[in-house]
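Dumping the structure here so I can ask a few things about it.
Right, subunit A next:
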Amino acid sequence: MMVLLIVLPLIFAFLAAIKKSFSYPLLVTSTVVNVIIVLLLKTSVPSVHVLGGWKPPFGINLVLDDASYYAVLIANIVFFLVALFKETVGKYSTVLMVMLAAVNGFVLTGDLFNSFVFLEILTATGVILASKRENYYNAFKYLVLGSLAGSMYLLATIFTYTQVGSLNMAHASYFAISEKAIVVITILYLVGLGVEAKLFPLNGWVSGVYGGNDLSPLVMATAVSFAALYMMGRLFLTVFGGYALHILYVLALITIVAGELAALYQKNLLKTLAYSSIAQAGIVLAAISKSTEKMVSLAYFHLTNDVIAKFVLFLVATFLVYNYKNLNGVFKKHKVLGTAFTISSMSLIGFPLFAGFQSKLRMLMEMFKTSDYLFPAVLLFATVIELTYLVRWNVKLWFEDIEDESEVKGPALRATISIILAILLVGIFLAPNIILNPTTKVAKALLDSTSYINNVIASSMGGM
Partner candidate 1 sequence: MMNYLIILAGAMMIIAAVFAVEAKKILDAVIAMSVVSLVSVFLFIAMRAPDVAITEASVGAGLVTAVFLVSLFKMKGGDEQ
Partner candidate 2 sequence: MVFWISAILIGIGVYGLLTQKNLFKQLISLSIIDTAVNIFIIAVGYVDNGKAPIYSKAVPKFMEGAFVDPLPQALVLTAIVIGVGVLALGASLLVKVKEKHSSIDVENMKGVGE
């Protein structure tokens, strides 16, 4: 059943290649069908699909457990929401279908090489999306970094194969890899995933790709980013239980500081949001690297809040940037969009009443309990900077004198979706458990490699 999540968008994409004019209806159909399938899959967690009937570790298997279910759920909902914007999607519906298949495959797969293949599809589709609106140079930068990262990921995979003897994640997790080998393997994986996860020295592409057009940030800052950060947890917690986490921790802290500082000095709205996205990814990675159940759960809680907030922010910001020459005071003309934007930015900063407050405060308390003061300090520093630039942008967009007199007709769909999601952020503040319960399950699933291995072994004993 879960294989349909990957295969249906693919076959729709192939059909769209035959008849170009059907591609948008096919995109909508495939995203709707995928969301329905995900909801139906709820009952079959955890389960393993053995492709071709070849038992692990020989063949490839897909693993649906609490963690991958949650990631797939978020990704498919995001793609469904993006698919609603016909104008924005434009000629790129086939690409989006392939990307949906790749995100699902990347999250579900239980095989290292298979995840490399899906990572490369993600990069290729990401490059194509990034090249929208003649954003060619930035797309090329992303291609170079993504392809280099792909090579490192492949090297790490083959090193794992020489040690373990198979490419299966469960087998690699079970196998005691020698100390000397695992250091190199984890460093290479850190480089390989670091590009998609926006880790510090490898995130030079982000501002160009997110800030270059109106489609790529919607998908890549949300669904793809979530998938990459999920994979980070899967590899570094489940498969290579606990290695190289201190390197990840240090790099993540640098990522936070660098991202926030770059955002502070940025004059372009989309690029500001892109750098803020880098900083948020840093916070999530730092929390993941603590590898306790509480912190990992909070990491994915924070990531969920960030994904919702960023979706709204980019939805509003792309509309503004590509319709107005000057952004001063535009929210006087678009009050609903403005409200949604403000709510989301407040949530990002972590004001009380909004979802971001819950995740940041809980993270701080948890860290104080373990008497680690470095991360809280960085987090508070980040919050102060976020406060500065997001309030500055809000003031500029709401209160400054209007310079661009033209008025674009109110985008009803955009306003509806962004305000609904913004209200959801308030809802999460009031009842954080609707997100915290699933993310706690995610953390349990990621940290409990024994049951992960047992699931995979059980799948070879017959049955589906």
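Rule of thumb we're sticking to: a contact is a pair of C-beta atoms (placed from the backbone, for glycine too) under 8 Å apart; a residue touches a chain by one contact, two chains touch by 3 or more; residues count from 1.
Criterion applied: all candidates are chains of the complex that A comes from, given by their letters.
This one's a predicted model, so the numbers in the text were calculated from it and none came from an experiment.
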{"item": "Which of 1 or 2 touches subunit A - same complex, any copy", "value": "2"}
{"item": "Residues of subunit A defined as touching candidate 2 within the complex", "value": "113, 117, 120, 123-124, 127-128, 131, 134, 136-137, 139-140, 143-144, 146-148, 150-151, 154-155, 158, 161-162, 167, 267-268, 271"}
